[in-house]
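Of the protein chains in this complex, one is absent; all others appear in place.
Note that the chains take the letters A and B in the order they are written out, and that residue 1 is the start of every chain.
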Amino acid sequence: MSTTDPRTENFPLAAESREAVEGALREQRPLTPTERVIAGVEAYTPEEAAERTLANEMLADIRPGVRQPLLINLGPNHPSTHGVLRLIVELDGEVVKEVTPVIGYLHTGIEKQCENKTWWQAITLVTRMDYLAPFANITAYTMSVEKLLGIEVPTRAEWIRVLLGEMNRLASHLVWLGTSGLELGAMSVFFYCYRERDQLLDLFEMVSGERMNHRYFQVGGCAQDLPPGFIERVRAFTDEMPKRIDEYEALLTGNPIWKDRMKGVGVLPAGDLLALGVTGPTLRAAGVPYDLRKVAPYSGYEHFEFDVPTSTEGDSFARYLVRVQEMRESLRIIRQVIDGMPEGRVIADDRKVVLPPREELAYSMEALIHHFKLVSEGFMVPAGEAYAPIESPRGEMGCYVVSDGGPKPHRVHMRDPSFVNLQATAPLCKGNYLADLIAIVATLDPVMGGVDR
Amino acid sequence: MALIPPPGAPIRRSPRNDERVDWDLRDPLAAEVSKGLLTTTVEKAIAWTQTSAIWPATFGLACCSIEMMHTLSPRLDMGRFGAEFFRGTPRQSDLMIVAGRLTQKMAPVVRHIYDQMLEPKWVISMGACASTGGVFNNYAVVQGVDKILPVDVYVPGCPPRPEGLMEGIDVLRRKIGVNGQVPSSELIAGRRAERLAWEREHADELAALREVTAGHDVQQPGEPPVVEPVVADAEADAQARAEGRGDAG
Partner (left out) sequence: MSDVSAQIEAVTPGAVVAEFTHVGELTVEVRKERIVEACRALRDGPGQFALLSDVTCADFPDEPGRFRMAYHLASIQTGSRVRLRAWAGALEPEIESVTSVWPGANWMEREVYDQFGVRFAGHPDLCRILNPLDWSGHPLRRDYPIGGEEVQFTDAV
């Protein structure tokens, strides 16, 4: 795209620099820091470029051998950045001076599309936001819609949500541990973790029919009851899993290389993390026992006994330890759920919102009408707004829904923990080595699907 | 019912029935020569080596990339097909698995990475989003990665099971296996007609060969072709073409 602005007239801008300049030109404002970093040196005017060269020369005069900063670009396709995250890093030698995360490479427009779907169709879409925590996504969404509708969720459904949510936490932490190990050179951990994750996905498949992106929870409860034999298989899994976690710890916790790369890397005081909005294991590793399951119990978490693991170091190693400990606590909760699973309905008995049982369609005219209305038009949600926060594997995941009283949401917004936590990358990395940046990003555990939505 | 054949009886093997892949192994001359030698063309030899060492690029976009990682897991182990070696740089990879939704912002990057890969290169479009846009039909998502890249294999699913991706890689291997492309049925029929003509021409020599090789453990050449009508059609077509009548029917 050609432009007559003097800033860009004489410079053959790379497509990307042009992009960065374009938006600022359109709004007639100077480049912001992020845009300036993305545009790179090509966006300097001739005068600016001359000025900077002069400044460098003068510096070199005063202090011979002074080093110039080096800009390198990690991503968006980088083997160690957890997906399509792009980090523009300014280095002084090997030390990170500045990091600018650039996100949006997986921006899927889910929030916009939810506004064009009915309330129950939107569940399919929100599942695919944070793709490592599909059950957490749906729980947050359905809980906020249930709040607006004023529906009571049956106890059994709540317990099933807790059960699957905790299994989801295990599966998510296993991916985190496996890939973090892979990124820091401990490849065998990946195979160990994925071995157990496969078992978990088998259980998910048993209950929902899909290995990922399950659409198992409905507004009002769960789509179906647990299949026969499920509880027994979960019990067998929970009996076996603690030994497996011991195996991971045997591989990593005492491993001198792992400790060297993790200890003392990426520390930020709890106050700073809180000001940045960071939640989840990252905040707990810095000593703040903020866990929504304890602080503001939802979905029946008040019935279960578990601890919130914390640490005071706040470095990458502490984050690792907290997550591993969380896996053990999740197992504790799962055991309590399967031991005390109550009987009863798995979905609320409200024909205006909940699909009638399949077999009733064969003989009941009302059921058929309800089914038809729900599937074709959807259910109406009273006007208002609601925000339902839950504790996802990465921190506080909240869903903010606004209804105008119709069959479609007016606004669906996910407060995704990855998005907010990722802001801490720059302050965490400053002053560390480039290789530590990988460890820091790995232990922040961002999921780009949730960051960009 | 004798399950064990008497000593000295010729060993009968069931014919290889995957014509699309193994048609060259059914060539009688090749079968004869294969007792001592292996003949092939350079292209075929290279294609064969390529099928067993497809190195994918480490390139995951969204949910599907997690399932892509599961193909490396101990349960499935894509290493069995030589495709376990994920490379961090496009320069060292042969295969790009587009695993996940491709967004407008990412599309130029993906094309850039594809351009950096060296020939020969292949693309698998993994999952509904990469193939068609999937459930995301909106301003942000490119409706199918084939809008910007040539795609060799589409793997359906949301996300596909790891077994699905393995099947996709297997299809790709078959595709590469024969001179880089799957032989068309026309080509197979033509080759078979050619072979039968050759056999008729060399009937005496073949009979002599058969006598010589009667005691050996080799597949007996000159077995009746599997599908007669195809051959007949091909012959009729060839005859019709020779007589200048144009396409029949």
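By definition in this document, a contact is a pair of C-beta atoms (placed from the backbone, for glycine too) under 8 Å apart; a residue touches a chain by one contact, two chains touch by 3 or more.
The structure displayed is predicted, hence computed values, not measured ones.
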Taking the full complex into account, find the residue in A:Val99, A:Val126 or A:Val278 that is in contact with the omitted chain. A:Val278
Given the full complex, what residues of chain B touch the hidden partner chain? 104-105, 133, 136-141, 143
Could you pull out which residues of chain A are in touch with the chain that's been left out? 1, 18-20, 22-24, 26, 31-35, 38, 103-104, 107, 109, 111-113, 115-116, 147-148, 150, 274-279, 288, 290, 292, 295-296, 384-387, 389, 396, 398, 400, 402, 410-411, 413, 415, 419-420, 422-423, 452-453
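Please note the rule applied: only the chains that are shown with their structure count from here on.
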Chain-centre distance (mean CA atoms) for chain A and chain B, in whole Å, is 39
Chain A-touching residues of chain B, taken from the complex the two chains share: 58-63, 65-67, 69-70, 72-75, 86, 88, 100-101, 103, 105-106, 108-109, 113, 135-141, 158-159, 161
Okay, in this complex, where on chain A does chain B touch? 15, 76-79, 83-84, 104-110, 112-113, 124-125, 128, 131-132, 175, 178-179, 190-191, 194-195, 197-198, 201, 211-213, 448-449, 452
